[in-house]
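Shown here: the complex without one of its protein chains, the others still in place.
Chain lettering (A and B) follows the sequence in which the chains are written, and residue indices restart at 1 in each chain.
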Amino acid sequence: MEQLYGYFLYSLSLLTFGGIYAILCLGLNIQWGFTGLFNAGVAGFFAIGAYVSAILTAPESPRHLGGYDLPIPVGVFIAMVVCVPVAWAIGRVCIRLRSDYLAIATLGIAEIIRLVFKNELWATNGARGVSFVPKPFEAWDSPWDQIAMALVVLVIVALLYIAIELARTSPWGRLMAAIREDEPAALAAGKNVERFRLEAFVIGAVVMALGGAMMAHYIKFVDPKMAEPLKATFLVWVMLIAGGSGNNKGAILGAMLLWFIWSITETIAPIIIPDSFAHVVYPFHLVASWFLPEAWMATPIAPDPVTGLDSWDSKAPFLRVFLIGLALQIVLQKFSSGILPEQRLQSLADTDDASARAARSSPS
Amino acid sequence: MSVLELTDITGGYGETEILHSVSMRVDEKEIVVIIGPNGAGKSTAMKAVFGLLNLTAGTVRLNDKDITHLAPEQVVRKGVCYVPQVGNVFPNLSVEENLEMGAYVRTDDFGPRIQEMYELFPDLRTKRSEAAGALSGGQRQMVAMAKALMLDPKILLLDEPTAGLSPKYRGEIFRVVRDINSIGVAILMVEQNAKQALNIADRGYILVDGQNRMDDTGPALLSNPEVGEMFLGGGTDKAA
Partner (left out) sequence: MIDLLNFHIIPGLVLGSIYALGAIGVSLVFGILRFANFAHGDTMTLGTYITYTFIHLTPLYGIVALPLALLIAVPAAMIATGLIVLIIDRLFYRPFRNSPVIIVVIASFGMMLMIRSSIEMIWGPQLKAMITGIQPPWFFFDTIRVLPKHVAILIAALVLMGIIHYLLSHTKIGKAMRAMADSPDLARVTGIDTERVVKATWMIGTALAVAAGVFLALDGQMKPLMGFSVLLAVFASAILGGIGRPYGAMAGGLVIGVAEELSTYPWIGDGPLLSPGYKAGVSFAIMVAMLIWRPNGLFKGKVF
């Protein structure tokens, strides 16, 4: 019974984390899926959301800025508002860049944001981070606090989904799609393409900040590690590509699915993988150990009794990253439109844009 | 015998069909000109030879061998060279390096061939170590042609070689085209300056809307009133 209860709590945490990633994915989908902006700086906006909301709501501490004791919803709201001018400024200067330059620039800016949070000790407590971030419903008894938290996140996801779907089919969304499909035509029609792109960039960033704030309140802690690109940018990208960029349902599904895989490999891999993995590798290892110097054999089969490092189960987390990378490659090559491909808007399907694009890219 | 023969070529870029069953041929030592209004598919027909197109039907034969589905670099190895209309030189490479690249598929010593090219295009000798991108439009066109001739091709494809050139250079290019032809290279070229082109052409094809409209000898097309109205009449020869 107790074990079952544990599984129940674990699945609630899966849902909550998956939901937070779904928020990030929806934000990225606005930027990439609908507008074609290659933002590789998801982590930056995520971190701004997390830090701002955390500092505004955390109890006073001599280690960092704070003591404002604002209610959580106010903190989250201000975090999103703070993100507007930041994203606007970044978008203003970067948005004209060719796609991979935009990726490099945004990755660089996200790293600068991370460095600021890491180095401005007076405000953020540096690498040690901000702790005691309040969590909604934490006064409630378990499991109701967890259930409520999961529900809040899922409701936010649902509301975002509805809002973005409405926006997508609105004139604004159609125009956005038209710009992505055929920018010269949109320009010729007298549309201020750059302004619409900037709007999409800012809205997407604000959604990412919301995700960051939710994360801070869920795990009750923020530190600069959260803004490292692996989990806060690249994983989100893989989720969106796998789920189907341009499709909001796909974004949510991709986030949930990939998070389940990510989390379950972390939990289960050490149980399942070491034996099977070691059995596969052992013969090679044995043969190799006969003639290779000991120093080179960095990988003993048995865990190091002192550090626990270098054993096969310590490798499971890395295997997981490898599999995520491989999954991305497979999706790109075999299912390039993701699990749920984008539903093209009717008015766009009419225009023969595929051929127009082909003609443009042809050698002349 | 035909050096190059296109039969019922149908296709385009991606899924858009630009050419509808276009046929044409170039015989040995001929100059053949393709003319037609903008968007008629003239340059596209040329690209079909080079495998740069999605063909849904038709064949391209070189000396009676099917080359329809060969990659561009293989077509070059068979002795067909192509000078695109724009971007036909490597701008950051020197003139001489451009010629060396033209000879990329050669494995023998092509030094003498470079000297021959300098004799054919004396202007280029003095500019040999300058970046091709820094030359004038006419000189660039000459580099492009010299580069294409490095392989001693059986047939040379020229896509609007005089586009955007001053009248002085235009005459020069037509003279060079004739010179090249006189050493035994067949030539297929697309031209906007229909009158001048037909003057030096053995035969001409008129393409309209991606279809063959007319073909005849150069002089016959020049004197054809319908052609005159379409391409040669008074103001239509803009550059003249």
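Quick note on the criterion: a contact is a pair of C-beta atoms (placed from the backbone, for glycine too) under 8 Å apart; a residue touches a chain by one contact, two chains touch by 3 or more.
Computed from a predicted structure; not experimentally measured.
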Check your understanding: Thinking of the complex as a whole, which visible chains are touched by the chain that is not shown?
Key -> A, B
Revision key, fill the gap. Among the options A:50, A:103, A:200 or A:214, the absent chain makes contact with A:103
Point to revise | Omitted-chain contact residue, chosen from B:100, B:130 or B:215 | key: B:100
Exercise for review: Sort through B:29, B:61 or B:77 and give me the one touching the missing partner chain.
Suggested key: B:77
Exercise for review: Check the options B:21, B:92, B:115 or B:217 and report the residue that touches the missing chain.
Suggested key: B:92
Revision key, fill the gap. Omitted-chain footprint on chain A covers residues 38, 93-94, 97-101, 103-105, 107-109, 111-112, 115, 118-119, 230, 234, 237-238, 241, 292-293, 295-296, 298-299, 309-310, 314-315, 318-322, 324-326, 328-329, 332-333, 336, 363
Practice item. Would you write out the residues of chain B that touch the absent chain, in ascending order? Key: 50, 52, 71-73, 76-77, 82, 84, 87-93, 97, 100-102, 104-105, 147, 151
